[in-house]
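All protein chains but one are shown in place.
By written order: A, B, C and D. Residues from 1 in each chain.
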Amino acid sequence: LGGVEGDGETFVEPITVDPTNYQFNHLNLQHPFSHAMQSDQLQRYFINDGTFESYAVNIEEFEGDTAVLKVRDDLTWHNGDPGDPVNADDLYTKLVTDAIIGDTMSTLWTDIQRDGDKSVELTLDGTINKNLFRDGLNYYWLETPFRLYKDYVERWEDATTDDEIADIRNDLRNDSFDEEKVKGNGPFQFEERDNRHLKMSLYEHHPDADNINWKNWELRKVSTDTASVLLGGEVDGIRNYSAPETVFEQAPDDLLNAQLPALWGHSLPFNHEDDDFSNIRVRQAVSEFIDRQACADNYGRLGQPVEAPSGLVGNIDGQNEPSNRWENKVSDEMAEQLYRYDDPERGRELLRGEGYQKDDDTWYRPNGDPFEMTIKVPAGLTDWHPVYQTIVDNLENEGIGAELQRIEESTYWADHYTAGNYKVASTGWTLQRSSPYYVFDMYYNIDTEFMNLDPENLEAPPMGEPDGELQSVDPRGLMEELLVAQDEEEATAITDELAWITNQTVPMLQLNEINDPVWFYTDDWEVPDPDSEKYQSKWPLWWFPRNGDMQAK
Amino acid sequence: MQRKRTKTVDDPIFEVRDTTVSFDMERGESKVLNEVNIDVDRGEVLGVVGESGSGKSMFASALLDAVVDPGVLTGDITFHPESGEAIDLLNLSQEQVKQVRWEEISMVFQGAMSSFNPTMSIGDHFRETLAVHDYDVEEGMERAEELLADLYLESEQVLDSYPHELSGGMSQRALIALSLVLEPEVLVMDEPTAALDLLMQRSIIRLIRQIADERDLTIVFITHDLPLVANLADRIAVLYAFEFVEVGPAYEVLTEAKHPYTRALLNSTPNLETPREQMRPIEGAAPDPVSVPNGCSYHPRCPLADATCERDDPPLESDTPEDGHVAACHYVEKVPETVPLTLQEVKVNE
Amino acid sequence: MSEDHVVSLQDVEVHFESEQSLLSQLRGETEIVKAVDGISLDIPENDVVALVGESGCGKSTLGKTAIGVQRPTSGSVTYRGQDIWKAKDKDGNVEIPHDEIRQSLQIIPQDPGASLNPNKTVQHSLAAPLKLRHPEMDSFERRERINEMISRVGMSPPEDYAKRFPHQLSGGEKQRVALIRALLMNPDLILADEAVSALDVSLRIDMMDLMLELQEEFNTSFLFISHNLSNASYVAGKSDGRIGIMYLGELVELGPIDEVLENPKHPYTKALVWATPNLDPDIDDETESPLRKIDVPDPRNPPSGCRFHTRCPKAREACKGNTPEAVAVDGDEDHTVTCFREIDDHEYWDSPKLEDEPSGTESEPTALEDEPVQ
Amino acid sequence: MYILKRLGQAFVTFVAVITVTFGLIRAMPGGPADYIRARVMRNRGSEGVSMSEINSLTEAYTNFDPSTPVYVQYFDYVTNILQGNLGQSVSFAGQSVNSLIIKAAPWTIFLLTIAILLTFAVGIVLGAVMAYREGSRFDTGSTVLSMFVNSVPYYVAALLLVYVFSIQLSIFPQSGNYAVGLEPGLTPIFIADVFYHAALPVASLVLTGFGGVAITMRGNSIQEIGEDYIRVAHLRGVPGRRIAVRYVGRNALLPMYTNLMISVGFMFGGSVILEQIFAYPGLGNYLLQGIHARDYPLMMGIFIVITAAVLICILIADLTYGLIDPRVSAGEGKEAY
Partner (left out) sequence: MAETNSTFDATDDRDSTSDGSAATRSELYKEWLDVAVLAPLRIAWNDWRTKTGSLIILFYVLMGTVGPYLVPAPTQGQGPQLAGPFQSMSYPLGTNKIGASLLSEIVYSTPPVLKMILAGAVFSTVVATIVGTVSGYKGGIIDSVLTTLSDIAMTIPGLPLIILLIAVFEPESPYLIGIFLVINSWAGLARSIRSQVLSIRDHSYVEVSRIMGASTPKIIVDDVLPNIMPYVLINFVNSARGVIFGSVALFYLGFLSGFSNNWGITLNEAFTNAAIYSLDGIYWLVFPMIAIVGLSFGLVLFAQGTEKLFNPRIRARHAEAVDDTAPYEE
């Protein structure tokens, strides 16, 4: 049993696309090939304590409105022996292309200059919270050789209007490169591909190549049925696979799983233009009826209920280890105060208070119609369904008519969720960033449109008084403040306020939080023990080889 | 070129004894050929006549031991080939079956069209038949072409055709040629012309006659159309209700039929000679094989019938066996009077 | 065009584009069968016309044209003076609506097996014409009338027969039911297309008698089609009707039955008479076939001139080139024949006899008479 | 001219199908960008794609200008197709639909050809034997079996086969078209491996498909056995084996020829789900990806290819049936009643 029969020379990882379909512009989101072993990440993020460790790029200077980033000295592009050094142009290209596609990071600086051979200097917009800046760099890989993106970079430099930028973006998104042109700088370099696999081989000139005692890293096309791939031992490891219960039970002895503190979860977004759910009290009432413990249980062993839905923290009192790290983002006081929503009786009172009535075990709206709703879920994401089915059952039990509507996934996102075409729907939330800013970003910037929410005109009860008089609040304004908050204390205060608002207004109800597990076959590979701290950084699979934490047996 | 008109059977090629064909049906046992006895003379043309459902086809099948499932054939049928031992047709070995069928006795069916495999050309049928009987195919095909030509067919064209490309008359003749390609001694023809129009029927009958004479064939010719065999057959056997009721030389059966049924049949047959006013239909209907009347099976329709007829089945015999004309009737002597033959009367009156 | 005639056919032609094989289609050949080629025929009320001819000569087509089921390619078919197809197309002044014409011209099909809907009881099959013809009748009246008719044709008890499915009837019985069905429409003309040919010889007289009896009772005309002269002569003879002899789409001889049978003029008619078997063993029957060829020529490519010339024992060169017209026999307008031999001074008599083509295998026909009959 | 007429008809059908599918595909909600959006939404940051990209994606990834009227797009598209150019895939950046199809089609065709041939071979032989032993216990048993397998959906069979043969027994591979790392080529090892990988998908089609064929074949054969010419052939002394093959078998088979061709279309449709289960890189797989990704050109391209394949099969069936079965003369058309 277990793992790909191997000579200890090749690590096999699953993919579900035909490798020949890859193109090599990672910015074109249509089947891009960009692999963390092929290019180095700028920095490493430790989820448990929210700290960072520079890797490919170091923040040399962060003072006032300048930040200087420097590429690691010994880093080279896979370009023969010993390759071209990665230099300032390449980092510059990374940041510029990021600006072209308009990621959050680019909103943090106003100007960019190359600073010598290896460094880039950014002029920041006002006083930016350093933590937030670091967090912005978090998911950056140095995968943009200047050679390749030269045109776009130059066009961007010349561009003056938003329309021009949009054009460049369009072209960039649509461009595709073939395999010859693209070079990475990570420990493994592209070797060959056919329609079953893509092979990368060890790049000996990578600074960490010495830590790696095997030759190849292979991506193998496998069935979309990950359970069978894993249990069938077609691979040596899987990065993050939220396996169903059976897989845990059936896992052979040499199949190790470690749960990462990479949190995400389900939530129940409300349509804020809906007759019922535009009312904060109705949202709260419905939240009271929902048994989040059951939602989490029904999701499976990786799920934990969100104790106090606040957008920010999940299991606020730390039952779930990984979420402890969020404790220091809000004040202890606030952690206490956040409302728990586990009192159906209060829910009933709230509803009655808004003119709803319950007769014969059925709730009626103020206008006399039965209180009913359809919960929309993406049909293909069957692992989501138990969670929402649980909500349906909770609501039905309470006397609120509820149905689960399964909708084809692309249609769901395109025509229902992002079109704001629902009463209640389903979506995920994530806590994979170190700064609360990025979490609230989802509630008050990105998904607002989809929820028909107006984040500048919300009403919430005063802090600590869930039943108090509603007053208007402006979470988006608070986020602006958070962006430039200079010290921890100030940041915590703002975060407290945002957490409270989110906890009370329930723009969407957080339901559960889920750990991502990583899987390894240990018969051929030596990896740290599942309890090890080493799993506390995001994506151990990428970091273990580089750090020498993983060895071929 | 008048052929000998046999009176009695001197040299039987078939001896059929107590032959019965029965089917087990939901409604009861159905004897569709009931203990029939008849001899067929070598070289004669025996016409077997009877109305629809009287068992004619069963008789034909019995002669080839080819009764369809689940029919059961019992009795004795002995076949005397020109040379060699007599063969018990109902107990053939595998080898004998192959030898007897088509090589000694062959058969032409009612629907010629449906006797050919629709997906094989006519020529392939010939070649196949020759090959499976281990005949020399080339030689056989020459014979086939001759046969076809004798039947006024353009042999090459016909051999290349598929069955559906031939008209009814053509396929019937092709089938006759096929039945003769192995030069059998006996040809059993079950209503070979029923589906054709008269001109074609007559032409074919004439050809059959010719061929029979040329090749010394014995022919058992089955039809429901009495006039058709009137001039072809040497002897005529009349089937009624699964039994032979009259057998005799053709001339005699036509002019002085002994059985009331034969007479009624003659009177009811449309023809140009009998004055129209005097043609008479036969009263009543033919019996169902499951419930054949007791006694003489014709009694319910017979003007002569009395208690005897209801009780006793008359044997097929004659006071004057030497003329070979036998009938199964208790009152043979009363028949001419009670059932006059209209055509003969008219002629006498003339 | 007389209004006395139930149906009157005027120069009717029916052409079919024959079904073609793939190959001939590729070659772009379109083949036309002239199933009926210029026939005129009047059928008066209460009359019987028998049509006789070989298979494929167009009898059924002509019959169907006469009862307005087959649209003629050219020529007209009138019902009591009303052009049937104009009525159908509502063309011009329609005096008799097509529906009425439709119901007045009926058929008894050839195959007793196929003539009744196997899924319907006799009762059901017979109720259909009554429903159409007498919508006012209720189901009891219908039942009654049907039972009357069933017993009328000698099937009793009628209640029992009414309940049967076609497979529970004998061929003769089926044909009787088909006859009743046609009669229940109360038609003026019934086309009996080979209606007795499929029956046992012994049942034919019975059936024909029944038809004639009912024909008289109901005052219908009959167009009786058969390939068998005996049957045709029986039906037409008993009702003083006429007989028409068809050959390859043409009416080659037409006249009162006894006239034609006793004095057949067309060589083809003679051949038919020859082919009719006789019951009298004293008639010597061993004469040679009066045909030079057994098979009918391909109707898609009929012979030129007189169409019969390829098989006619009397054919001469003249027959090849010219097409004969119908002429009255001995001045009797009722008896017409299309043969040059009826015209004493025709060039026929001077042209040489046709020899068989080399492929012809039939033995030389024995000439019976080679001089015009004076 | 039958052939020309038939070709014309096929062409009309083809254009109609293009039109219908073009219309339907354009009516589908969402565009190519929405698929990316869906991917981002689903994974909410656990991939390297930033959430803020979501809102910038709307107009990227369309290969047609939404401002040109639909009929112009349609016209352009049809023109291109008629020139054999199926366009550029949207979701597979840098690849033309033609090249994707050329890559995928052989696998689907390979799988389907084997499956169809085996299905028919097994079904026909079984059906014929059943007919010969009509009424026997073998016949009854096989009939029940045939009906039973006929009522099992092929994907259910596929799942069960996977469970038994690849998960429990590990005899057959569960997915893919050939073993990883094998050099494609006409080497015996490669060919053997391709068949090895096709075993389960083919088996699931064959196991659930042969029953229907067998029942049809049985019916046809029984009817054939009752024909006069079979009796005559027996009387002619034609050996039983030859009658079984040349007479009954062949004649019973001929009417199924058209079925065979039509079943091609059905199987093409069915390959979508089968290839999904077995991760087989055929047309169905790409079609599904195309649909998910709202890759219009790819969807259309595969639709057109499948349609054309079906059309060609039906056309071949129609045109050759007359050659195979001498009874049939092509052509029809009678006057309207």
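Just so we're on the same page, contacts are C-beta pairs under 8 Å (C-beta built on N, C-alpha and C of every residue); 3 or more make two chains touch, one makes a residue touch a chain.
The shown structure was predicted, so the numbers you read here are calculated from the model rather than taken from an experiment.
Residue in contact with the omitted chain (choice from C:71, C:152 or C:320): C:152.
If you put the hidden chain back, the residue from A:411, A:426 or A:536 that touches it is A:411.
Although one chain is not drawn, the whole complex shows that of A:57, A:202 or A:231 it is A:231 that touches it.
Contact with the omitted chain, checked across C:178, C:199, C:254 or C:306, is made by C:178. The hidden chain makes contact, of the residues A:247, A:350 or A:400, with A:247. Residue-level contact of chain C with the missing chain is found at 67, 69, 99, 102-103, 105-107, 109-111, 113-121, 125, 128-129, 132, 134, 139-140, 143-145, 147-148, 152, 160, 163-171, 173, 178, 181-182, 185-188, 217-220.
Although one chain is hidden here, its contacts on chain D can still be listed: residues 9, 12-14, 16-17, 20-21, 24-25, 27-29, 143, 147-148, 150-153, 155-156, 159-160, 162-163, 167, 215, 262, 265-266, 268-270, 272-273, 276, 287-288, 291, 299, 302-303, 306-307, 310-311, 314, 332-337.
The missing chain lies against chain A, touching residues 225, 227-228, 231, 243-247, 249-250, 294, 297-298, 300, 374, 378-383, 385-386, 389-390, 393, 396-397, 403-411, 415.
We adopt the following convention: only the chains that are shown with their structure count from here on.
Work out the mean CA point of chain B and of chain C, and you get 31 Å between them. With centres taken as mean Cα positions, chain C sits 91 Å from chain A. Counting partners per residue, chain A has no residue that reaches two or more other chains.
The set of chain D residues that touch two or more partner chains is empty.
Per the touch definition, chain D reaches chain A in the complex via residues 28-32, 34-39, 41-46, 48-57, 59-61, 90-95, 100, 103, 162, 166-167, 170, 174-182, 184, 276-279, 281, 291-294.
Those residues of chain D that touch chain B in the shared complex are 227-229, 231-239, 242, 246-247, 250-251, 254, 325-327.
Chain C meets chain B in the complex at residues 54-56, 170-171, 200-206, 208-209, 227-231, 233-234, 237-238, 261, 271-283, 285-286, 289, 291, 293-296, 359, 361-362.
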